[in-house]
Each structure stands twice: as structure tokens, then as C-alpha cells.
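Structure below; questions to follow.
Just one protein chain is left out here, and the rest sit where they should.
Right, chain A next:
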Amino acid sequence: MAHPGAHHTKGRPPRVGDHPVFRRVLLAVVLFFVLLLIVAPLVVIAVEAFSRGVGYFAKTIGEPDTRHAILLTVLTALVAVPVNTAFGVAAAWAITKFDFTGKRLLTVIIELPFSVSPIVAGVAYLFVYGLQGLFGPALQSAEIKILFALPGIVLASMFVTAPFVARELIPLMQAQGRDLEEAATSLGASGWRTFFSVTLPNIKWALLYGVVLCNSRVMGEFGAVSVVSGNIRGQTNTLPLHIELLYHDYNATGAFAAASILALLAIVTLVAKVLLERQGAGRARRPATLAGLDAVPPETRP
């Protein structure tokens, strides 16, 4: 390991990527794809959204169906995010602080929604709660509506985003170990006290980060919600579904205007992510050193 501050150009075998031409080409390729895949579409959304002027943009956003779609999306997030946060914290706590049989299995199951296509999740909900499905007839006779109503939308969103919080917390909590909790317990603190005074302060930034990611995914979820929503405009049409609807109606400007709201959310998420990372979320992934700067391997410094 090179000593910090040592002259690193001498006495070190050459590595792949050292050559300036290679480095520039690589950088150019990455920049090109970032522009093509990420920046260009975002710019197009902004330009198209305002292509018929600010007045038309405001009119689209103010249209009752669009307003309702925004409201519904926010409501869905208001239910799904807190529930998934509670679930994520509980799951991460259980997995990292306790030993029990089936722990591995639980970890795998929690991560399952990441590997399952959202549309599969939606169809699975049809098979469980649909009239032709497992509980559908019973629910209907009890006059409880799950599918094609808010509960179905919330459930589908929750399924898709279930792993987000736990996934952020587990590596961090594993790295932190159990020593502090064990110390608190041996000093006589109750479980809740231990959690609120010891665990929570240690994980708060990672937790917030998970919540932010979870929220943006809930608000943007299309596939699973599309299956269970019923697409009733003004009632069960979430913002992503509404965008598709406007687009199919040859109302491109309207679709882009509605899309710009989601794009705005993405930018807010991005800023929140950067701020939270500065606050130390994800610090567990970097080698722990006293000064933050020295955590960067000296080789990569100019």
C-alpha cells in the first residue's frame, strides 16, 4: 500500500487505464452515454412540457384528472412509504442483531421484489384478490374492495418497494455490529430504549436515504400498479398511468407536462441523495479512517 503523499508515479507497475489516450476515450464514451441515456431525455421532457407555453403547461397540471393523479400518487406514497419504512427497520434489526434459523432465507425473500418484474407482482395480486382468484369472492361478499381501488394500488406499490429501506440498513448495521446494543442491554435499557437511543441515531442517515429512494420508486411505479389499478381516471389513475394515458391520446405536451412532475421528483431525490450522502449515509461502505479525505485511495488523486 502506497504511503499517503508518496510519489506514486515511480516504482509502481503500470496498470490498465494508465495510458492518457485510453483514459480520455473511456471518459468520452461514458460522457456520451450519460448524455444520450440520461441528460437528453430529461432535457426533452422539460422542453416538450413547455413547448406550448407556460400557460398550457399550467392548464394541463391544473386539469382535474391530472390533479387527482398527483394527489393519488402522493396518498399512495403517504401510506406505502411509512409502512415499508417500519417493515424495513424491523427486518434489518432482526437480521443484523439477532440469530435465528431461516435468517438467510428471510434475507433472500426480502430482496425478492428486486428480482421479480413488477408486472408479475401485479398479476400475482390479481390471482390472490381478483374475483377469479383466492380471496376475491369472499372479499366481494364482504363488500371490501382491494383491487381496482386504492388498497390494491398501495399493496402493489408496497410489494415493489419493500426491500428499499432494509437494503440500505442491513450492510450498515452489519458493519456497526452489536456491541453498542449489547452494552445498552447489559446496562439495563429496554428494547425500545436501546433502539431509540442507540440504534436509531447510528442509522438515521442511511434510513432517510432508504426512505427517499423508496418514496421515489413508489411515486414512479408503473407496471404493478397498471395491472391492479383499473385505470379509472379521476379515481385510480396514478401519475405514471396518467402520463401513459395522455400520451396515447396524442396529447404529447400534456404527457410531458405530467412527466415533468415526476422528473422534478427525480431531481429532488437526487439532491436529497447527495445531501444525505454528505451527512454520512453509506459511510459503512468506505474504509473507516479519521479524516474523510484520506479515505480516498491516494493513487486516484491527481
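One rule holds for everything that comes next: a contact is a pair of C-beta atoms (placed from the backbone, for glycine too) under 8 Å apart; a residue touches a chain by one contact, two chains touch by 3 or more; residues count from 1.
Here is the rule we use: contacts and distances are computed from a predicted model.
Asker: Match the chain absent from this complex view to the correct UniProt protein name in "5-oxoprolinase subunit PxpB", "Oxidoreductase", "Sulfate ABC transporter substrate-binding protein" or "Thiamine pyrimidine synthase".
Answerer: "Sulfate ABC transporter substrate-binding protein"
Asker: In the complete assembly, which of A:31, A:78 or A:268 touches the absent chain?
Answerer: A:78
Asker: Which residue, A:47, A:144 or A:200, contacts the hidden chain when the whole complex is considered?
Answerer: Hidden-chain contact among the options goes to A:144.
Asker: Considering the whole complex, not just the chains shown, which residues of chain A touch the missing one?
Answerer: Per the touch rule, chain A residues meeting the hidden chain are 75, 78-79, 82-83, 86, 126, 129-133, 136, 140, 143-145, 147-151, 154, 230-236, 245, 247-252.
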